[in-house]
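The complex is shown incomplete by one protein chain, all other protein chains being positioned as in the whole.
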Amino acid sequence: MHENPAVGNEKAAFEPLIAAFFCNWCTYIAADLAGSSRMKIPPNVRVVRVMCSGRVDPQFILDAFSEGADGVLIGGCHPGDCHYQEGNYKTLRRFRLLKRMLADMGVEDDRIRLEWISASEAERFRAVMNDMVEKVRALGPLKLKPPAEVFAEEVAPHA
Amino acid sequence: MKFAYYPGCSLRGTGRAYEDSLLAVFRALDIELEELEDWNCCGATTYLSFDELTSYALSARNLAIAERMQLDIVAPCAACYLVLNKTQHYMHDYPHIDQLVRGALKSIGFDYKDRVKVRHPLDILWHDIGVETIRSKVKAPLKGLKVAPYYGCQIVRPYATFDDQYAPVSMDRLLEAAGAEVVSYPLKTRCCGGSQKGSLPEIGLDLLSYLLIEAKKCGADVIATACPLCQFNLEVFQSEVGSRQRPISMPIVYFTQLLALALGAPFSDIGFKYSVVPIQPVLRQKEIACA
Amino acid sequence: MPEQVTTSENSVRDPARIGVYVCHCGNNIAATIAVDEVAQYAAGLNKVVVSREYKYMCSEPGQAMIEQDIRDHGLNRIVVASCSPLLHERTFREVLSRSNLNSFYFQMVNIREHASWIHDNRAAATEKAKDLVRAAVRRVALHRPLEPRRVPIDPAVLIVGGGIAGIHAALTIANAGKQVYLVEREPTIGGHMAKFDKTFPTLDCAACILTPKMTSVGAHPNIKLWTYSEVMKVDGYVGNYKVTIRRNPRYIIEDLCIGCQECITACVYKAGKVDDEFNLGLSKRKPIYLAFPQAVPQKVVIDPENCIEFKSHRCKKTCVEACAERGAIDLNQKEEIKEITVGTVILSTGFKTFDPRRRPNYGYGRFQNVYTSLEVERLINASGPTGGDVILRDGTRPQSIGIIHCVGSRDHNTNRWCSKVCCMYSLKLAHLLKEHTGAEIYNFYIDMRTPGKNYEDFYDRMLDEGVHFVRGRVAEVSDWAAHPSEKGKLIIRAEDTLAAFVRRIPVDMVVLSVGMEPKEDAHDVRRMFNVSCSSDGWLTERHPKLAPVNTLTDGIFICGACQGPKDIPETVAQAGAAAAEALSLISAGCIDLEPYTAKVMEEVCCGCKTCIPMCPYDAISVDEAKQKACVNEVLCKGCGTCAAACPSGSIEQNFFEDEEIFEEIAGVLTHA
Partner (left out) sequence: MELKRTVKFEADRDPEFAYWISHTVGGERIRHCLQCGMCSGACPLSLYMDYTPRRLMHLSREGFKEEVLSSFSIWLCTCCYACMVECPKDINITHLMYALKERAIREKFYPKRFPIPVMAREFAHMLLRSGRITESWLVLRIFLHCSLLRLFGMSKLGIKLLRSKRLRFAHEHIERREEIKKLAESVRTAKERMAL
């Protein structure tokens, strides 16, 4: 389906690929801050910017997995701090649902993660990144029970 | 309420008064104690300067034993209390220490899960039992006895969370509950010099004389301590301090001795027989039974 | 792959001709990313016509290069891989509109903050940059032309906080002929500065320079001053904020009170009985009082906590009698809710001083002769509790005084930051105390920080005046005398680090130079106005250098010590800047908002109403006739939550359409 050079035969060589959806007001800025503070973060994460974590449609996550992500991270503002008042609560609700569904499909818990990281929490951002990459690396490449294409059609409508 | 009792070497040596009175107090308040099975020396502060890492393993053995007994530890000796706490802290903070200590414990058949809490008698009496309960159980209140509470270093600093680092009050409250009059003692957490008295007598004496003279100034009849070493230093070297300035005679007792007395334990069973500076004169003067 | 969403006819896509520009940012990017490699790679991507690298894309020539290419190669989509879009997205969008391209035919790739600066593995970083560029290329091909929403700016300005910052900003804007609402929580404006005696380094008296400004605020026709009031709610968006303000009852009809203070004299309490907030409890006031002689507005206040009438309803109400013919006292006054509309907001909510009880070893609260610096300001102030005569709580006059710097600053146990002003005000206090008492003065400092115009000269002057300077942080203040000379004194114990030994210095008075902290409710303010806070609690600016008084929320500005510790000159400068920013918006008359609003594809919408509760702004309603959802573009703030929720995928968010995001996802993940 996709040729991720990171995916090696023996686990040692495996470099996970992680898709991240960051809200424009908190986590994306935290990421920028981490950058301007020259923190060191593993290069395994690919960021997609959205205005609010509330915009993150469960389909995005399923799509990311089917496109070859080994893990997905959603970053939003802390509860109560949402730039749009309550977008992050909506995300949380959806996220819980989705997580159960993914579990059924054999996606391990550590592969999908929702984190509240405020604009000033560059340090926390770094910690989360490192931790996530570590955990997913330990899990190895994503293996889905049904073939990816099939499940995208099967599941997406229910999302 | 039940704890694993970790006496430590001192309470079996120079600090026997502490042990006797502590057991009496806990008995009076029906706190059950089971001696830590085949406990070993915690390494105190001395061992740390000889071989840090080994000292963690040694004190961890006691933690592991308590865990096997499924009890929290009560460690009356300040040094033991500190070292056991410190071991736990450092195992959390430093993976290499954690790994090393667990490894060592494995080698003697312990699989340490870190489920033990290390408690100090002050903590237990103040928080778990509570001042009110104690007051209600006091049979012979220490009316008019002016006590300077002396906490020393290693109980409140640096790991204790049960009391304030700068101005601890747990002992104050407990002694008040026992009917004693607690004088405000500015040096309550100032160091007594620890083992320095042995190695550098002059300096040790200086520190001790500060503590003793200040306590007198505060109008204290006795100093109450919670550490065998503090008690030893303050009591045994009084004559030397005295010989430098005007002589001092200040009974130095364990807070548990005063509590036990108030809770009605027989005077003869709570370690006063080991005193070098007898407390009886003060007690008689205050008309507190001491026979 | 998910099905293609049908798109509303108004925006058909023309075949994409994409130009990709990879920036070196000097060495910031080039150092860790093989820029040329990325550019070459991009050149090979589908629909890419030109791909270039350049030292500084944001520079004049960089921009010109893009414009040139648009002309020469007929580009209609632009991708720039450089820094964070929050920095330069606008810059490059303008380039497009200058070349008559819709400015939303642009996608920015962040390979600096998100790649070069956070990685050291060149190969990996370069790979990542390629992925991100590829994603942008695939995404931008789908972009539609969008028009920013132009909204008018209401010329009225709300200023929250009436300290020197708020006062200065208010006057600046009001003098420009615009309406200002100045809201202050306390019964008077003036803030901390009103409490000060003199100001460093010029030593001009704080009152003399502040009170005139306060009076003109009170008198200014363009300023609506609401003291004893608080902002409760903020709605709307830049240009059009709806603000709800609660005016707490002061039990005085402001329009009738002339500040004659007869009522205060008449109060059944012959002497003050409550701690006087303005003098920090060093003196007493009556339950009916005027905060301080030059208070603005000159209107008295009754505090119900301590007024007999309010507690027992058994007061003779002599105050009411005294004010009989004006009848300004209204004991039944209720709180009043005001609703206003403003275009912009300036936050100048200020700071609070560190509570030295959190550093028990300095004995504040335990020893009566330990004071905070702010208390000392009142103590030496001619209108203070002792009329400027420095008499200690125990009635004596100090012969020796220790001033302890960095109390609650530069300290991992309390506040880690340097409060910036303490060194200078400690020097000032040293001078004033010497002047008032002739006492020996000892300053205990860690580092003497006097950066500022004429500040160092002031330090020299203190050295000349014979003030002692001991370089060392004080470990403890005690009353424990270890030497006859220390009897009855407070003993300061510190290492004289320059002499390299410990000193014990007995003094009669200890002054704790307390640091500055964020207000305890800084986080509520932050939430209410939708701005962000540093983890310490200081409000954060949009950019520390280039947008120091702006916030991430358009039309909301910050100034003064709510943004971080600063002295009066700096505060006033910032207040001016904030005022100017507000005025420039006002005189522009309108502002363009991102068109990231949601839109409903009616042909797909089944009217299930799932989206309705999703919207926090009630921007979505159902057209009963058509049984379709419809979005009110003005109310929509463009979060996209509804789009994510719509089961039929019939709601799209401009610039964040499902398709576009799916392309981006596929782009970052699929290695070509």
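Order of writing sets the labels: A, B and C. Residues in every chain begin at 1.
Note that contacts are C-beta pairs under 8 Å (C-beta built on N, C-alpha and C of every residue); 3 or more make two chains touch, one makes a residue touch a chain.
On a predicted model such as this, the values are computed, not experimentally measured, just so you know.
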Omitted chain's touching partners, listed by label: B, C
Of B:M69, B:L100, B:V131 or B:V169, the residue in touch with the unshown chain: B:L100
Touch list for chain C against the chain that is not drawn: 361, 406, 410-413, 446-447, 471-476, 493-497, 500-502
Residue ranges of chain B at the interface with the undisplayed chain: 9-10, 12-14, 16, 38-41, 43-54, 57-58, 61, 90, 94, 96-97, 99-100, 103-108, 152-154, 157-158, 165, 190-191, 193-196, 198-200, 203, 206-207, 236, 273-276
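Quick note on the criterion: only the chains that are shown with their structure count from here on.
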Overall pattern in which the protein chains touch one another (line/ring/star/complete/other): line
Chain separated most widely from chain A, comparing mean CA positions: B
Intercentroid distance (Cα basis), chain B paired with chain A, Å: 52
Interface residues, chain A side, partner chain C - complex: 2-5, 17, 19, 25-26, 28-29, 31-32, 34-36, 38-43, 46-52, 54-60, 63-64, 67-69, 80-81, 83-87, 90, 94, 118-121, 152, 156
Residues on chain C engaged by chain B in the complex (per definition of touch): 360-361, 478-480, 482
Chain B - residues contacting chain C, complex: 164, 166-167, 186-187, 210, 214
